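Removed from the display is one protein chain of the complex; every other protein chain stays in position.
By written order: A, B and C. Residues from 1 in each chain.
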Amino acid sequence: MEENIKFLRSGILAPIKKWGTHWSLWPVHLVTACCGAELAHAFASGYDGERIGALNYGIARQTNLIIVEGAITRKMARVLRITWEQMPDPKFVIIMGTCGLNGGVFWNSYHLVKPFEVVPVNYFIPGCPSTPEALLRGIRQLQNEIRTGEPRSSIEFEKVDLGKGKMMPVTPKSPKKISLAPSIVVNVPRKADEETKKLADEISKLGLATTVTGKNRIALRVEKDELVDAAKKLQNFGFDHVKNVNVIDVPNEDKFIVEYHLGSYSKRELMPVVLNLFTELPRSEPKLKSLAKIFPSADYMEREMHDFFGVVFEGNEWMGRKFLLAPDTPEYPLKKDFKLEEEKYLR
Amino acid sequence: MIRVEKVELNLVESLKRHVEALGEAFKQAIKPDRVTIEYPRERRRYPLSFRGFIIFNSEKCVSCFRCAQICPANAIQMEAHSKPYPSIDYTKCIFCHFCIESCPTGSLNSSKIHDVAFRKMEEMVVSANMMVKLPRILKEEKFTVDVIVKDKYWKLLRKKEMDDLSIPPIKVEVPKKIVTCAEPESCLGCRLCANVCPREAITVKEIEVAKRVVSYVLKVLTEKCVGCGLCVRQCPMNVLKLEVVK
Amino acid sequence: MEALVISHQKQIGDKMLEGLISGLFKIFTSNMMNIPLIEPLVDYLMQIPLVNLLVALILWRPFFAVIILPGLVGLLIYLLWIVYWERKLTARVQWRVGPIEVARPIRGAIQALADGIRYFFQEAIIHREAHKIYYIQLPILAFIPILLPLLFIPAGNVVGIKTPYGIQLIVAFIALIPLFIVAMGWASHSRFAYIGSLREAFMYFAYEIPFIIAVVAMIYVYGSGDPYVAVEKQNIPGAVLNPLAFIVYIIAMIMATSRLPFEIPEADQEIAFGPFVEYSGILFGLVMTLLYEKLYLMALLFVILFLGGWEGFYVGILGDFCAPLVLFIKTVVVISVLVIVRSVYARYRLDQAIRLGWTSYLTLSIAALILGMFVGVLV
Partner (left out) sequence: MEYEIKVPVQPPTELQSLFIPIPPEYVEEVYRSEDFLVLVGPQHPGSGHMRLIVRVHGDIIREVIPDPGYVHRCVEKIAENRLYIQNIPLVERPSIMDALNFNLGYVRAIEDALEVEVPKRAKYIRTMLAEICRIGTHLYDAAILAVFLGHTTGFMYPFGIRELICEVLVRITGARFTSSFIIPGGVRRDVDEQTLKFVYETTFAIEKRLKSFERIFIKNPTVIARLKDVGVLTKEEAIKFGVVGPFLRASGVEYDVRKVEPYEAYGELDWDIPVADAGDSYSRFLVRVNEISQSLKIVRQCIKNMPEEKLKDFRGTFFDEFADIVLPQGEFTTLTEASRGTLIYSIVSDGESNVPYRMRMITPGWLYLRGFMESLKGERLADLQAIYGSFGYFPPEADR
């Protein structure tokens, strides 16, 4: 078998094989992130990658090129590897976009892996997103590599002598200022127009204490146990969907603030209003009744918040299981005690 | 409000639409409205506002760290040459050009280089000494294409010329500033400002005012100071200030 | 003594061989193509022993029809052309260029060759759960129903097997092809292949009956299943004689070869090429061309039934070669126009296609049949 492979690589038919492979690099349809938009541009009318023989094709078995379009998350890494293994030999990988290189703007994200650790890579293309020209250049370089056998970058930097010296003894301070003991208040009263105030008064009549936090923004604090009742009351009042479920972690006060932003589509006067229904939970026992039964639109966001903070929404059937995150992600990454890598300003 | 009506197709309408669609296809097949830029053979001319690879002018740089600190991706890190100069890690750079926008002296500039493929990740970390000159890239093109819209019709105009990929540096009009000490009495004498200064323009002297009472005198060498503001940002007591020089 | 016996046997052997060769030669030459253009060359080659047998074989009409034109060689040329042309035409409609850089002076015409070579040299994966034997055999076996109809397709006096039931036989053999596709899906043992096979089977029911009825309608028009009669009677082209059958046949061609809008069994975006999902390398190269080959066969029959077959121009210098050439050119032109549907239509859903097949389409085909009967009486 090895002899056969050797024959294919360097035997008498090798030039024909090289010629065929080089003009027929078909990228598999594996969209991994938003660089896919530029990939589509590169293969659409504007640049038409088919000109140079690269035809974007359906699935792994019939293709020979993977273009990793940006970020590879922990979930996607498996799929990338499976796809790569499904592809028949000879196969090539090009990574486009900074997300796939060192993360780009997501460089310290907890959910990204580096694709060059998952599959062997032939070419790297910078840019966020890389322009279609850059992608075509990558394919072009790969063609040249197949033809000539020597891999080359398409850029050469010219060095200029800038002298040698030392860095200053003190590292300059980071521009970030982070309060060590932050006090978080979500219902800071702000001035607003009359209509919002009137509406807030009307809602107050339901027996709920409201604060006007801006034009068309009303905050409403309830105790943990009253949340379901309040939600039912507000539903009768006209709020019919949840726009947002949010949890704020305040470790120095040992609490979670759980917010439901309610809105309305059915009542015209309520349409611009965002009502922030919030409650506080102890950090040690983050449990509350789910609102997914009353507002089905809250369902997925509750699952997401469970992923991020470990808050248990009792009654939501998805509790205890990961929804958005991969099984091997660090536990509850959005809690304040989970720290990300800090920036470095010196090399 | 526009109400989008529900479409009901009868046989005649349906046939008409079939004919329209086929007619459009045959029209395009005979006389195509082609919009393709055949990249390796021809290059699209991007405007001068294009955000591409970054060119560095070491003479203007004051090592103020602004580019490194504003970078959202932390792609710019300072590297020691004769002074600390920025180096760009293109494995992280997202071409937002906040650095260029932040540079108070205009030492960073854009270029039209963007179509680059690297073989190795290590090659993508570009030091300041490699950014001074416009890098050479592989060019296969013979034409330059302009996108023009004329009389409501979109055309590609091909010219047999090579596009110059450099962008003339934009003049930055920021008045020169130097640092002064606004409240000398609050100075702690921690020497952070002196140690962080890339030009060694600050000296801190200790003066014994009375017994066991020490005061510090902070002296700025105005001819050395370039107004980078690092000391101002570093000072824990906020005693330093940047002032405009006339 | 022994030596004598051996030499005697050898003599007998030689004689038998000689007899065989001369017999074959007689068969070949009795039915040889007459092409004035290459006659001097043929005459010269005929004087060289053994080579003359080969030349005679190639120019033997049945052989020429099946292997050269409109048979296998024609099929190969057609394949290279149509894959390229389809991509190029689609690109043209879509405001772009299509494959070109591979060979710029000839507008990239050898793109299909490059893809073919790439497929040929690529690893052919047989995945663990596939039924290994059938998985490999079926793409190759599928050539049987492709080659069999070629035997019966005549081009002038160049024909494989001459029979008065030619049209019926061609239709019967073409109807075998979907079986192989279904079997491929089964052998692949994959979810999408399974769904794709089912879809292929359903589509088969949707188009096959109207298709056969359309052909029968034309047989009524000509009063015979003999291609020669069909072509002879087409002073007015069949398309004009029975336009309904003409339309039904075109739609059947599109449906039977999984072209858009009826690209349901493959349905790239829905079930990822259905029965062919697991194939790779040269095996995929074979199965990918299968439907193009089917299209070729159906288009050959289409030209014979509706567009006057090989009757067209006659160039004296080409002699017998003219008829296959006319047939081939007509076929390729028909297909080249037909492939434009790929860039015009979206894919129908399976149930829509079947409903279409069993209602309006079947009605249309029956109307075509009735019309065919009337026209048959008149012609």
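Basically, contacts are C-beta pairs under 8 Å (C-beta built on N, C-alpha and C of every residue); 3 or more make two chains touch, one makes a residue touch a chain.
Just so it is clear, the structure is predicted and the values come from calculations on it, not from any experiment.
For the omitted chain, the shown partners it touches in the full complex are A, B, C. When the full complex is taken into account, the listed residue touching the unshown chain is A:128, out of A:128, A:142 or A:208. The chain omitted from view is touched by exactly one of B:101, B:164 or B:200, namely B:101.
When the omitted chain is restored, the residue from C:14, C:43 or C:351 that touches it is C:351. Interface with the hidden chain, as seen from subunit C, comprises residues 90, 93-96, 191, 195, 260-261, 263-264, 267-270, 272, 342-352.
Against the chain not shown here, subunit A presents residues 28-34, 36-38, 40-41, 44-46, 58-60, 71, 73, 75-76, 78-79, 82-83, 99, 105-106, 108-112, 128-129, 131, 175-179, 182-188, 190, 213-214, 216-217, 219, 240-244, 246, 248-249, 259, 261, 265-266, 271-272, 274, 276, 295-301, 304, 308, 321-327, 333-334, 338, 340, 342.
Residue-level contact of subunit B with the missing chain is found at 1-7, 9, 14, 17-18, 20-21, 23-25, 28, 33, 35, 46-47, 49-51, 66, 69-73, 94-98, 100-106, 110, 147, 149-150, 152-154, 170, 172-174, 229.
Going forward, only the chains that are shown with their structure count from here on.
Judged by the touch criterion defined above, the protein chains are all mutually in contact, each touching every other. Of the two chain pairs shown, A-B and B-C, the one joined by more C-beta contacts is A-B. Most remote chain with respect to subunit A, judged by CA-atom centres, is C.
Here the chain at the heart of the shown protein, by mean C-alpha position, is A. Our note on geometry: subunit A versus subunit B, Cα centroid distance of 24 Å, whole angstroms.
Each chain gets a centre from the mean of its Cα atoms; for subunit B and subunit C, those two points are 60 Å apart. Residue positions of subunit B touching 2 or more other chains: 34-36, 38, 40.
Across the assembly, subunit A contributes residues 45, 48, 51-52 that each touch 2 or more other chains.
Remark: subunit B residues 21-22, 24-26, 28-29, 32-36, 38, 40 touch subunit C in the complex. Put simply, subunit C touches subunit B in their complex at residues 89, 92-97, 100-101, 340, 343-345.
Of all residues in subunit A, only 45-48, 51-52, 94, 98, 101-105, 107-108, 116, 122-128, 130-134, 136-138, 140-141, 151-175, 343-347 touch subunit B in the complex they form.
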